[in-house]
Structure formats: structure tokens, C-alpha cells
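Below is the structure I would like to discuss, written out as C-alpha cells.
The complex appears here minus one protein chain, its other protein chains still in place.
First chain written, first letter: the chains are A, B and C, and each begins at residue 1.
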Amino acid sequence: MPRGKIELENYVESLSILDAEGNVDSSLEPKLEPQELRKILRAMLLARRYDERMLKLQRQGRIGTYGPALGQEAASLGPAYVLSKNDWLVPSFREPAAMLYRGWPMERLILWWGGNEIGARTPDGVRDTPICVPVASQCLYGAGIAWGCKLRHDGTVAVCFVGDGGTSEGDFHEAMNVAGAFNLPLVCIIQNNQWAISLPRKKQSAATTLAQKAISYGFNGMQVDGNDILAMITAAGEAVDRARRGGGPTIIEAVTYRLGVHTTADDPKKYRTEEEVEQWKCRDPLSRFYKYLKKRGVLDDKARDVMEEEIGAEITAAVENAEKYEPDILEPFHHCFETMPNYLEAQLGEFRAYLDAASGGEGGASGQDNPALYRQVH
Amino acid sequence: MPRGKIELENYVESLSILDAEGNVDSSLEPKLEPQELRKILRAMLLARRYDERMLKLQRQGRIGTYGPALGQEAASLGPAYVLSKNDWLVPSFREPAAMLYRGWPMERLILWWGGNEIGARTPDGVRDTPICVPVASQCLYGAGIAWGCKLRHDGTVAVCFVGDGGTSEGDFHEAMNVAGAFNLPLVCIIQNNQWAISLPRKKQSAATTLAQKAISYGFNGMQVDGNDILAMITAAGEAVDRARRGGGPTIIEAVTYRLGVHTTADDPKKYRTEEEVEQWKCRDPLSRFYKYLKKRGVLDDKARDVMEEEIGAEITAAVENAEKYEPDILEPFHHCFETMPNYLEAQLGEFRAYLDAASGGEGGASGQDNPALYRQVH
Amino acid sequence: MAQLTMAKALNLAMREAMAEDPTVLILGQDVGQDEGVFRITEGLLKEFGPDRVVDFPVAESAIAGVSVGLCMAGFKPIAEMQFSGFGYHAFHQIENHASRFRNRTRGRFTCPMVVRMPYGAGIRAIEHHSESREAIWAHLPGLKVVIPSGPRNARALLRASIFDPDPVMFYEPKACYRAFKEEVPEQPETMEIGKAQVVRAGSDVTIISYGASMRPVLEAADELMEEYQIDAELIDLLSLVPLDTEAITASVKKTGRCVVVHEAPRNCGPAAEIIARIVENALMYLEAPVQRVTGYDLVMPFFNLERAYLPDSTKVITAVKEVVNF
Partner (left out) sequence: MAQLTMAKALNLAMREAMAEDPTVLILGQDVGQDEGVFRITEGLLKEFGPDRVVDFPVAESAIAGVSVGLCMAGFKPIAEMQFSGFGYHAFHQIENHASRFRNRTRGRFTCPMVVRMPYGAGIRAIEHHSESREAIWAHLPGLKVVIPSGPRNARALLRASIFDPDPVMFYEPKACYRAFKEEVPEQPETMEIGKAQVVRAGSDVTIISYGASMRPVLEAADELMEEYQIDAELIDLLSLVPLDTEAITASVKKTGRCVVVHEAPRNCGPAAEIIARIVENALMYLEAPVQRVTGYDLVMPFFNLERAYLPDSTKVITAVKEVVNF
């Protein structure tokens, strides 16, 4: 054919199952037992309440800058829900719902935002990477992990998350291209929350959907209602299964919305309207799912109140635990390398002398042995 | 629609006009006057003979490592042919056909491969960037130049070249995404010559065509027979016109073949078969075009012989000129910054003393003033 | 004259340059509608429009590479990296192209661009937002590296950088953005890049620093005088490339003793270069080893353990006392 349109092998699908009123397309409705549905609701609610509490803690100066994920609970939980324990989850920074569900003690997350590395230490037995700050950079180690899964032939997969803004980074591209070229068991969830700080989605890329980026890499994409937990579970489940069976990667664009601030250092009034936010509030993933559960008779208001109370107590306990934590001021010297080289030994000596001087030259005690000193240096 | 395929707004076209026997699809044949057709043939022939001569010079040790573009003359010339003088051309490293056509004196290119910066100095009046080594990095300054064109509202455009391998780099992605997002007058020619050193095209990306990468950025792509100069002129012409009129970027995948070595340091026998090369030789852009010209009665063998002779003489003269060039050994000190800072003045002093010592401590004369010294130091 | 913070002073320098020269543009993430995450570009989108203040996608290599292209097309871009910790994404574009185009093309194409980046610790920010890596740029030939320490020099140096014919990496000590105000003259003011300032003359020891570390150094100097009658001369480098060897040498020849202070890690850091220059130019005047008060050679700690890892006046005083009592 001298001139003509080329029929593409790859395609993009759309998926939405639950509408804003909690009505479901029953032909697509995933079969989930009531206790599973309650577990899902609880996980989303936990993430929501955690976010709200973190915003308060930030205002009280008890943690640092905080980046909430309000409104993105379904997009983040769905993929985590379909993974098994041996699979890997590679979050960006708006996946508390997924991380808490995967087994991160909440205090670790609180401690992360409080400026402590312990918050980035994945709990033993959990196969998640920690919160990642440099946008899209996690996609590459996500691809590397997926590569490891493939080499081990054990049917495990990796799911990585990235934002709409992150799709503009070179690292996103290199990761997806490599995933396609090596047919890696990697599922990439684009949390398209419509904003990258102040840049709206449509200025981020001229592509009509972000899911269609998959075509560039020779695999398929899906644009999913990211505020619809049933759709997210279905889409992620299919993609994970395909990856597990050697069918290669998938990009899932979860169309969602950042209901809150970018971080507590941000003022969204500068760049977006209240109306837009209000419109998206009507599509809140939590209330929508709750309506569905009520309609299905899985949960009533009273049961939800109980759930809320439990969650409130759980969060309070986590905050208390987190605030008991005293970091060891010498620890950074011990984790730069497996074995401390000479020159760091020498610098540690310098640092100890400094701490000793700060504690009034009494010598000996330093750092964690002496919380008073610790606070003084601070 | 709860579940279904998404109709994409962007598409990929294919184009081929001239077949391997020089037969043309007359419905697509561009209207070109005989003298234009001769000019085009001459430009392709010049690039071919230049490449051949460079390979010889390299074997004789008269230049350094050389990367020929044998077989890619049409893919590189077509886009240059449709540009006007005020447009910008942003080459990678396999575009001698384009650069010579745009007005680079051949000796500059010879000098570049001979290890002289003067070979990267774009001639005055020419709007090309020089040969670019870091794969795909040129796409970004190409986008910046296109941005400049847009800001000036003068209807100028930029064409940038990249290889099939280059499409895997983050810089390619960032450039294309930015070009789409800002609707820049940028045409990107992917010279898909099937190989990135030893990596075959199909291992570079799982995408069936490279043209479809455009979909990722919200614009259209075209896969063109890159060994068909008429198709390349037509495709590039359309894309350039569209860009000029504010219609935004296009990706053109020129499907071609690297008939020669990657560079003279490379041994393609390690990774590809002679048969593959032979097959592609049948699709040589030059012989195909020549057959077409003969059929159209635009040129006969005799006229071609004359052309060959002229070209041979032109190349010989360029080599002679290039070999007369003596670089100024002090020049690097003068081109690091517009004004030489103190510390470089001091280092220049050191360097002069070194040169003086090397010339037997006679003092005074250094570097270019004294070719003998220059050679000695060398 | 007006009392301005460094944030406002930087803003003023850009406003002035843009008003004077229509080829000056700003590109960066959130620099337009949002006015910059630190509000350094406040009001500029409104005043100069979206062609000149460009909200860029999240792609740092592109911010740098597109700026290089804009230079070739005749513009003077000011590229903002939201934090210096994301400037690494642009390292190859800056090394391969911004720093080389003048030399490569023997002057035909040049890169009169500025890359502005907030750097350093002190604002309790999350990971990657607090380290200091100016040395990696200082090592690359073809780049200048400028680091202001206060509102007035920030404004004058940013102006100089914008109009400099070569690429300038402009490191802004974010902890100083709003920490204090200074008188800044009405009229645009400029400073020569590459000249250090003796911000306080003294006779016993030379303390050399720049950027955010100037503040603990100034504190230390006060205490050294009051408590120990040690009279320190303070040098604010203001630029790492070119480095003002003359100012350093002159001071060390006078005092015979020196302490260098920065937040960046020690190994192959700026202090090493300063010491090498002292050795080359004033070795025989040195009466004690030069001491380095720097960030330790550790991965930058998360903010809860950050403060103790940074130079502070106590560390400076300890080092000065050692140098003086050597």
C-alpha cells in the first residue's frame, strides 16, 4: 500500500463499572465476597482518615511537609489488592492506601513524613519499595524488579505507580520501553490525578489519554475510572494475571483527582477553581463504593461507624508509637556502606567530639544514649 | 461506555512512491522539474562518494574513526530538500547528505572526523547545528530551536534527526512530549536503519513501528520508505508545511538500512548476516532513483558519468583543503568562555611554558606559530 | 532603596532583566500560574505573559536541553530546576551541550543561559530536597557557578548571570530566601562574577564560605571575638567558578590560618579546591593545617537528623580554635 493508515497492533480500552451513585454494571461486576468488600472499604477508609490526621499533624508541626492522597484511595488500593505477598509493589508518594494494605505499619509512614529514614525501611516480609520522591525514577527500579521476577521464573510480578506529571520524564519512557522490549511482568499504574502541582493534565501532554502511551512501547493500555475501586481491581487483576502468565506489561491510566493540596506547602487556589474540586468531590471513590455496599446490603451506617471508630483508634495508636521514636543520631554513619571506611570512622570521631562538646564536654555519652543532648544539638 | 476500545485521535500513515525498480505510483509522484531531479541525484551521489572516500581516508589513517551513512542518503536528504534557508536542521551523525546540501563545505565534515572543532562550526549563514554524538540529545535542543521559531512568529521550523536506537533514550521522549504539549514547529525524522550498533530494531522496542510513538505525544506519525527519495520529500514536505502553518509536530519514521559498518571501529559480521545486507542493497535509494530518472529521461549514463567526475574532483579538492588545515593549539583556551577568566590565563601560561620547553626552551614561539613544534608536541 | 528578602531580590532581578531585554525567558515547573514553589517568580507571568514565563512539564533534561536550543535561536533562558536535587536529571544536557557549545562551534553558537536551583538544607524538607552538590558543576569546564548569600548580592549576581554570555549555574540557598532582609538599591545593580567579598576584615584567621553557610560563619565570628578575642576575617566567595584565588591568597597570607565551611560533603568538595589553591599560592604562610567544616561524607540524612550534620557556629568555632591554637 503506497499510502494509507497503518492498522496498529496495540490498543487502548476504557473501563468503568461503578457510577457515582453506587450503581453497578452487573455484566462487569467482579465477584467479591462480602468480607472482601468490607476489607476493601476499610482499607480505603483507613487511608482517608490517615491522610486527614496527617494534615492535622502537619499543621501542629508534628511532622514536616505532607503530601496527601485524598481522593486517590481506589486508584492506589485496587492494584495492591490484586497482588499476592510475593509480588512487588513500587510506590511513588501517593500510595498510602496501597502501602498500608500491603503491611506497612502506619507509624513507619508517619515517621517518613516526620523526616526519619526508618519510615523508608520496608518491613521484613513485605516486598514494597519505600516512598519515592524523584518523579518517575521509581519506574526504572520497578522495571529492574520485574526483570528479577522474570529471571526467577516464579510467576511473581511488579506493579509500579507514577503520576500524570511523571509520564513526561525520560525515566518513565525508558522504563516502559525496556519493559516492552524485554516483555517484563510489570504493570504501570498512572495515577492521573489531573494535576502535577500547578500544571493541569492537558498541558502535561498533548495525548488525549495517557493510557495510549502504551502503544509507543508495543503493548496495550487501559484508561480506567480511577475513582471506581471495582474497575481498578478488575483492570489491575487482568493486567497482573497477564504479566504473571508471561504476557508482558500493561499501562493502566487511573483517571482520578487530587482532592487536596499537592503538599501542605502548596496553595491550589492559585491555579484551580473550587468548582472543579467540587465536581470531583461528587465522584469520591469512597462514598461511591459505600453506596454500592449499602445497596448490596454488605454494610450499614452502624457497621461503618464501628469501623470508623476502630480506624480512629488505630491511627491514634500509630501516632503515639511514631512519636515515641527517638532516632539514633549516629545511625547515618553506619548505613552509608556495609562496612564503615576509615575516612568515615574519622568523621564519626569528629562528630562524636562535637556531640560531646555540645553536651558540656562531659564526654562519653552521645546521641541516642542521651536524649537531652540529642535535643540540645537539635 | 463501561468497557470498550478507545478511538484514538492520532494515527500513523505509511508512504512509499518509488519501488525498487524505479517504477513510480503516479498518483503520488511529486511534481519536480528535471533540473531539480538532477540536483537531488547529485546530492545523494555526492554523499555516497563522500562516505566512500572517508572510509578510505580512515583506512589510511588520515582521519579518525568514521561513521558512514551508506544507504541512508534519501532519508537524510529528503527533509533537507524541503527546508528553506531560514529553517533549522538539527542532525544526528548520519546526515552528511543533508548537511552538504544545506551548505556545509565538505572540508568541515572531513575536519570533524579528523578531530577538529572547526568541523563543528556551522558556516555563517547556515542554520544547522553540528554533528551530535550523544544519541538523541539533539532532539532537545531541536525542540528548543523550534520553540524559538514559534516565538518569533516568522514561519520557520526545525527538523531534527534521530536513530532507531535513539528512540529509547529519555531525551527523545522529553523532546517529543514537549513538542506536542507546546505545539512546536518540529519535525522529527527517525532514521530507522534497523540497527543500533549491534542491537536490531526489534530488540530496541516492542512497538511494531517507530512512527506510532507519535501517538504517545498527541500528534501523528508516518512510516515512510526511507530509501525512496520521492516519498521522503513528500512526507517531509507535508510535515514541514503543517508545522509552518502552526499545525504542530510530526514524527516521520524513515525505514532504511545501514549498509555499512556502524563506524570503522565496528565489525558487523559479529551480529548480522551478509544475506540481510544483500537484500537491502537491492533497495538502494540511489540506484532506484537513478532508474526512475532514466525512465523519465531526465538523465542518461553519460550525464551521470560527468556528474561522477565532477563529484570526484570536488571531494579531492575538499580533502586537500582539509589536510591543509593546521589547528591552533591555543584555541581551546579562547573558546571555553567569551572572556578568559584569570585561572585559565594562568593555565594558558603554564601551557605556553610547556610548549616552549618542548620546542627546546627557545621561548617565544608556540603552537601554531611553529608547526614543527606543534607536530613535536603531538 | 527598599528592604527586601532574597526571594524578592531574585524576583526583582528577573523582572528588571525581562523588562530590559525581550529575549530573556523563564522556563520551569510551576513558575507561571503558581509563581514558583518558593514564589521566586511572583507576578512575572502576569507582567510578561505565557510566552516568556513558561510552565514546563515535569522533565528536567528537557528544561535544560530546550534552553540550549533557545539560546541558539537567540534567546536568554533562565531555567529553573525546582530543587537542585532534580537538576541531576539534566546533568548530561548541561555537560554535553550547555558547557560545550561555544567551544565546539568555536563561538558560532553559545549558551547564555542561567540554571537557577534552590539548594541546601534547613527547611525540614523531604528527601532529595536538601543536599548541596555544587561541586559537581564546578568541576565541569565551560560552566560558571554562582552562589549568593544575601538579598543584595543575590539580585546583583542574578543580573550578572542573566547577561553573562556563558552558562551559569546559579545555586540559591533556599534557607536564606526569607530568613532576613537587606537594603537593595532602586537601580539595577550588577556584580562581577568571580569576585569574592571580604565581608569582615580580621587578622587572626581567615574563614572562607559561601551561600547558606555564611550565616553560621558570621555568628561564629561574633562569638570568636567576644568570647575568645579571636579576630576572624570572613570571605564570602559568591562564586565557585571562577574562584577568587587572589582574595583567598591575600587573606591567608595575612592571617596564616584558614577554615573553610560549606554544607556540601567533604570529599572532592569545594573546600578541597580552596585548600589546593592556598597550597599553590600561600603554602609558606600557613601556620596551621587548613580545617574543613563541611557536611560529612554521608548520604544526606532525612530532615530529623539533618541539623547536626550541617556546619554550625559551634563546629566553626571548634575548628577555628584548633587552627589558631595549633
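Everything below uses one rule, namely that a contact is a pair of C-beta atoms (placed from the backbone, for glycine too) under 8 Å apart; a residue touches a chain by one contact, two chains touch by 3 or more.
Computed from a predicted model, the values in this text were never measured in an experiment.
Taking the complete complex into account, the chain left out of view touches A, B, C. Residue A:Ile145 is the one among A:Ile145, A:Ala211, A:Val224 or A:Leu293 that touches the chain missing from this view.
Checked against the hidden chain, the listed residues C:Ile147, C:Ala220, C:Ala271 or C:Ala308 yield one contact partner: C:Ala271.
Of the options C:Lys8, C:Arg116 or C:Arg133, the residue whose C-beta touches the omitted chain is C:Arg133. Of the candidate positions A:Leu37, A:Val178, A:Ala214 or A:Ala358, contact with the hidden chain is made by A:Val178. On the side of chain A, the interface with the absent chain consists of residues 88, 117-118, 120-122, 124, 129-130, 133-134, 137, 139-149, 151-152, 170-171, 174-175, 177-178, 181, 331-332, 335-339, 341-343, using the contact rule stated above. Interface residues of chain C facing the missing partner chain: 85-86, 88-89, 91-92, 95-96, 99-100, 103-104, 127-128, 133, 135-136, 138-142, 240-241, 243, 264-265, 267-273, 275-276, 278-281, 283, 286, 288-292, 296-300. Residues touching the missing chain, restricted to chain B, are 64-65, 112-117, 119-120, 133-136, 165-166, 168-171, 196-199, 203-205, 265-266, 270-271, 327, 329, 331-333, 335-336, 343-344, 347, 350-351, 353-355, 357-358, 377-378 (touch as defined at the top).
As a convention for this text, only the chains that are shown with their structure count from here on.
A straight line joining the Cα centres of chain A and chain C is 35 Å long.
Look at where the CA atoms of chain A average out and do the same for chain B: the two points lie 44 Å apart.
Chain B and chain C have Cα centroids separated by 39 Å.
Annotation for chain B: residues 170-171, 174, 177-178, 181 touch two or more other chains. Shown for chain C are the residues that touch two or more other chains, namely 56-57, 59, 61-62.
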